[in-house]
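One structure below.
Missing here is one protein chain; the remaining ones are kept as they sit in the complex.
We just call them A and B in the order they show up, numbering each chain from 1.
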Amino acid sequence: MSNDYLLDAHNITKEFTSRGGLGRADSVVRAVNDVTLGVRRGEILGLVGESGCGKSTLARCLLRLLDIDGGTIGFDGSDITHIRGRRLKAHRRQAQLIFQDPYASINPRMSIRRALHEPLSTHGWSRSDREDRIRELLELVAMPESALRKHPHQFSGGQCQRIAIARALALHPTLLVADEPVSALDVSIQAQILNLLKDLQESEQLTMLFIAHDLSVVRYISDRIAVMYLGRIVELANADDLFADPIHPYTRLLLKSVPVADPDSRLRMTEEIGDLPSPMHLPPGCAFHPRCPIRVDSCPHDIPPLREHRPNHWAACHAID
Amino acid sequence: MNEQAPILIVRGLSVDFQTRQGRLRAVDNIDLDLHPGEMLAVVGESGCGKSTLSRAIMGLHEQTPEAQVSGSIRLRGDELAGKTERDWCALRGDRLGMVFQDPMSSLNPVYRIGAQVAEVPCLHGGVDRRDAWRQAVESLGGVGIPSPAERADQYPYEFSGGMRQRVVIAMATIGSPDVLIADEPTTALDVTIQAQIMKLMLDMRQQTNCGILLITHDLAVVAQTCDRVMVMYAGRIAEQGPVKEVFKHPTHPYTRGLLATIPGDDPPDRLPAIPGQPPELKSLGAGCPFAPRCDLAQPHCGERHPPLEGTPDHQVACWEREVRDVQ
Partner (left out) sequence: MREFWYQLRRHKPAMLGLVVLSLMAVAAIGAPWLSPHDPYAMQVEHVLGSPTPQYLMGTDQKGRDIFSRVLHGARISFKVGSIAVTIALFAGTAIGLIAAYYGGIVDFLLSRVVDVLFAFPDILLALAIMAILGPSLTNVMIAIGIVYIPIFARVARGSALSVKHESFVEAAHSMGVSNFTIIRRHILPNISAPLIVQATLSFAFAILAEAALSFLGLGVEPDTPSWGILLSRGKDWMGEAWWIAFFPGIAITLAVLSCNLLGDGLRDLLDPKARKAS
C-alpha cells in the first residue's frame, strides 16, 4: 500500500493453543485470521466487534506486544514484523496503548509522578526534562499538578483515564491505540474522555486505532470503521457510509441490535439469530453463516474475501454483489 | 397507565454504611411503587446507590453488619423490613426473583444446569426431584434454550454467556415471582445478545405479569424496554416519571446532561459533556449533590437539598425547576 498508511498490516494471523486435559488433544484458537488492515496517517480508525472477536488481540499484534503466527506489519514505511532488542524499544516510543480499565493500567503502588516518569526515564530523558514534560502532560489532559503526589485509587475512573492518556502521550507517539477506553467509565464521564481524545488527536497530530464494542461511540469518534467477526474483518468503510448503508449482514445485525435512546422506537429485535459460536469451533466457510439471514450455497464452504463493493467500502460476503 | 394496586411499595428506604471515615448514606429516603406487569428502570452512574437499593429490596444487606437499612418495604401488603434471614430466604427465589450482571459467576460451575434450575422448585415448591427436573426443563425451554432436555444435562461451561443469562432468568422466573429484580442483566453481554435477553425479559413479564425492577446505567435500553424510569444521583431520586415523558421532556439538569451525552444517530462535532466528576458519598454537603456540576446552579442550591416535586406522574428534585418551566 502507499505511503499514506502509517500502520500497514498484511495477512496477520495469531493462534492461541490451550492445553488439552487428560487424553484430550490441544486445541488451537485462531483469534486473528488473515487480517489485512491499514491505518492512514492522521485518521481515527474504529475497530468494532463483539467480545471474543479478536479485536484486542489484533491490536496487541499490531503493537508487537504479542508475537504473530503469520503476516507482516509495516510501520512508517519500515517492516517491524521481526525487529527485536534496541530497534523494538525505539519503535515502542512511536506507538502507545490506552486500556479499558484505567485503574488496572497504572501500577497501584506507584504515585502518579512515578507512573508518568516511567516512560520518559526508560527512554533516557534527563530528570529536569522529565519534570517539564510531566507538567505539560498534566496540562494537556486538564489535571492539576497536585495529582502527582497521589496514587491511582485516589482518583475517579475518568481522572485515572486522563492520567493513563497522559502517560501514553509522554513520548510523543505517532500512533495511539485505544482499547475500549471509555467502556469502563460512567456515561457522564465517557463524553469528557471522548472529547479529550478527539482534541488530542488534532493537537498532537495523532493517528489513532480506536477499539470498542459500542457502535455509537465508534461512530462519533472515527473517520473509518472496520467491523470484525470471529477473527476476520468483514466490513471496512467510512464511518458515515457504514452507518448509512451497511453491506455485510453482520454489520446490519449489529446496527439493528444497538438500542437507541428514543422511547418511540421500542425494541426492534424480531428474529432469533442465535449466539456467537465459540472461537474454538469456528464454523467452516464464512464464520457468520449459521446466524446469517441471507446465506447462499457457497457460504458454508468458501471463505468470502474482502472486496471493494463500492468506492472505499469493503465487505466480505458471498451473498452481496 | 397502570390501575392495579402496586405490588411492591417502598417508603423512606435508606441504607447507611458504617465506614472508618464515618457513616455514609448510600441510599437516601427513597419511595418507590412497582405495579404488576410494569418494568421500572432505576438509572444512574456507579456509586449512585442503585445496586444498594436493589440489594436492600432483596434483603441482601441483612448479612452485612456494617450496612443499616431503614424504612418500609411492602410486598403485596406484607412488610418485609425487619424480617429474619430465614424469612428472606423463603422469599428470595419464590416471590422475589433476581438476575445478576455476570452470568459467568451466578451459576455454580460444578452442577448440571438442570439441577441448578430444579433446586428452586425443590426448595420452595416442596416438589420431588423428578417433578422439579421436569419443571426445570420446561422453564429452560420457556426462556428459549433449544433442546432443553439435553441442555439441562450439561454444565455451565458448555453454555455461552447469553445462554447462561437465559438460564439465570429461568431460575429467577420458575417460581412465578411477584417481583423480578434485574441488576444490569445485559451489561456483560454483547449487543446482539443484549437485545435478545431484553426481549426475553419482556416476554417473561407478559407471561407471569410480574413487576420488573431493572437496574441499569444504559439509557438506551431503558428507552426501548421500560415503562417508568427513576434517575438516581448520589443516593437520591433526581427525577422520575414515565419513560416517554422523561426522555422527551427531561427536567433535571442531570437527566438532560445524561441524555445529551449519548452520541446518537447523528453525532455532533463535540459531545456536550457533563463537567466534573461523580460525587463522593462521604463528602456530601447539605445542598443538592449535583450543584457542583450543574450549569444552572444558584447559590441557594448548595444550601438545602431540593424536594422531589411535580405532577403525580413526573417528579423532579431541583430548585430551578419552576424557573425552567416558565422559560
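Following the convention adopted for this analysis, a contact is a pair of C-beta atoms (placed from the backbone, for glycine too) under 8 Å apart; a residue touches a chain by one contact, two chains touch by 3 or more.
Predicted, not measured: the structure shown is a model, and the values here were computed from it.
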Touching the absent chain when the full complex is considered, from A:Glu118, A:Glu131, A:Asp199 or A:Asp241: A:Glu118
Residue, one of A:Ser105, A:Gln201 or A:Ser257, that touches the chain absent here: A:Ser105
Residues of subunit A in contact with the chain not shown: 60, 63, 65, 88-90, 92-93, 95-97, 99-101, 104-109, 118-119, 122-123, 164, 167, 171
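Operating definition for what follows: only the chains that are shown with their structure count from here on.
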Centroid distance [mean C-alpha coordinates] between subunit B and subunit A, Å: 31
Residue ranges of subunit B in contact with subunit A within the complex: 45-46, 144, 160-163, 190-196, 198-199, 202, 217-225, 243-244, 247-248, 254, 257-259, 261-265, 267, 270-275, 277-278
Subunit B contact footprint on subunit A (complex, rising order): 50-51, 156-159, 186-192, 194-195, 198, 213, 215-217, 219-220, 243, 253-254, 256-269, 272-273, 275-276, 278
